[in-house]
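Every protein chain except one is present and positioned as in the full complex.
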């Protein structure tokens, strides 16, 4: 395989990129000056060196801005330590931060559990989650764990799995597990809503 | 104006139809055999004759299937008479019935109140609503009024207006007004949710 | 079937209208004042009365604006009578007129011939076309017949059929049959062109 073909193969694995766009990427790179590719190559090499995984919530953060292995959010004394929100991935966390609606802590699962998957532990940081929850409960800080998962079949499946593995801790400690509310999202019209959304909106009326 | 132009003008007022499709409709009719147009014309004439407005919930129903001026839902003794859901229009009601999630009664407003509108009464059946609620309350049947409006600015504005005109009855009688739950609708991913939806989903977590 | 259902059935036959929008049309009509429906019904009844089919080119025209049975274009002495363009339907003719690129005469086929159809005569005005061409040729006016059909399989099939039925006249009289040029249409980029378009663009280079 030529280098062009190998690069096309690599870019095809990028999220949302098909074979055609992967090829356009390579031609785009060929027409850049060598400096652009050198820089890109160098930044890629440095990426993992300069980025750390927070030892508490498992989000990525810039090592050079923060000394230690804890991210700015986990380290922030003003966050509400009684709440821990479980999200699938970093971009979910960032989007929730952007909304300004949440002031508690986070835990990044690193993925979701596909339906019918027999080894869910391979997809999410289950051991790290149990350890974190246990520790928080011993410190008597944890009062609520919020499952902030997507409203689709993988999200539902991940939710089932998390409830299952957290149930022993639920019996042992005093905290609750909550799920994000479902119903009409912004812009939804009744005329075009699916039955599931109508059911949820009715159940969650207030 | 020619008949073609007049028909184009009429079809342009149909929901979702622009000038181009309106014209295609007219040419479509011209190429049909005369029987098709005659039938359409006759059915249109008969439409209002054969269709009644339910005197209780103000939805449309087939007069020939039901004697009297009350629709099948309002007449159904198995419906939960303690709940009344206010919807904007007939198609909303039909979509909610399709979900099978609701067993109470309905009231069709006939529209929504546009933002900044000075005469909201022109857009919705406010007098008929007040009369219906008063009557239900006197019968001690009404326990909950559910506002099932779209999650957009007109829906919110209509909601404000209804809360306002229902407030005197709220003080006089013992019932409550509820609103459909907001949050993640089916298929929503956290990564792409707007801030408002995230806020609602968080507030309505359970 | 109720009148509502019958009307839904009729509207579903309109071009581009599915069951859901057909139903919205009926509810839309129900909420209009009776005057709107009466007018629509009347205009529909009058449509065929006020509209004539041009006896020469078979397009529709407003009978009340023009006395006689010939449309304004066919009657216009400034049009180039040596050219006759065959189009599928009235809207094609109107779109070509809008371009201002053509000054000759027209003939409206009334449809296209589906691929594998055994009775093409049922779909297009073949007898009327032959009669018109024969007459024009006898008058020594016709020099070119332009097939202005869509660039898709039905258009190609219609083109084959027309070439076939016109071939006896081609031998008898002195005129030629031409086809609209194929190649890059406005906005086409080479990167995204299909092979057929590239082939045509190459063959028709100049």
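Here the chain labels run A, B and C in written order, and each chain numbers its own residues starting at 1.
Just so we're on the same page, a contact is a pair of C-beta atoms (placed from the backbone, for glycine too) under 8 Å apart; a residue touches a chain by one contact, two chains touch by 3 or more.
Note that the structure is predicted; figures quoted are calculated from it, not measured.
Check the whole complex and report which displayed chains the hidden chain contacts.
It touches the following shown chains in the full complex: A, C.
Of the residues A:48, A:122 or A:160, I need the one that contacts the missing chain.
A:48
If the missing chain were put back, which residues of subunit C would it touch?
87-89, 91-92, 95-96, 98-102, 146, 148-152, 155, 178-206
Write the list of subunit A residues that the hidden chain touches.
Where subunit A meets the chain not shown: residues 2-4, 6-7, 10, 13-16, 21, 23-31, 34, 36-51, 60, 62, 64-65, 89-91, 110.
Rule of thumb we're sticking to: only the chains that are shown with their structure count from here on.
Mind naming the chain pair that shares the most C-beta pairs in contact?
Greatest count of contact pairs is found between chains A-B.
So the centre of each chain is just the mean of its C-alpha atoms; given that, what is the distance between subunit A and subunit B in Å?
Taking the mean C-alpha position of each chain, the two centres sit 39 Å apart.
Could you work out how far the Cα centre of subunit A sits from that of subunit C, in whole Å?
From the centre of subunit A to the centre of subunit C is 56 Å.
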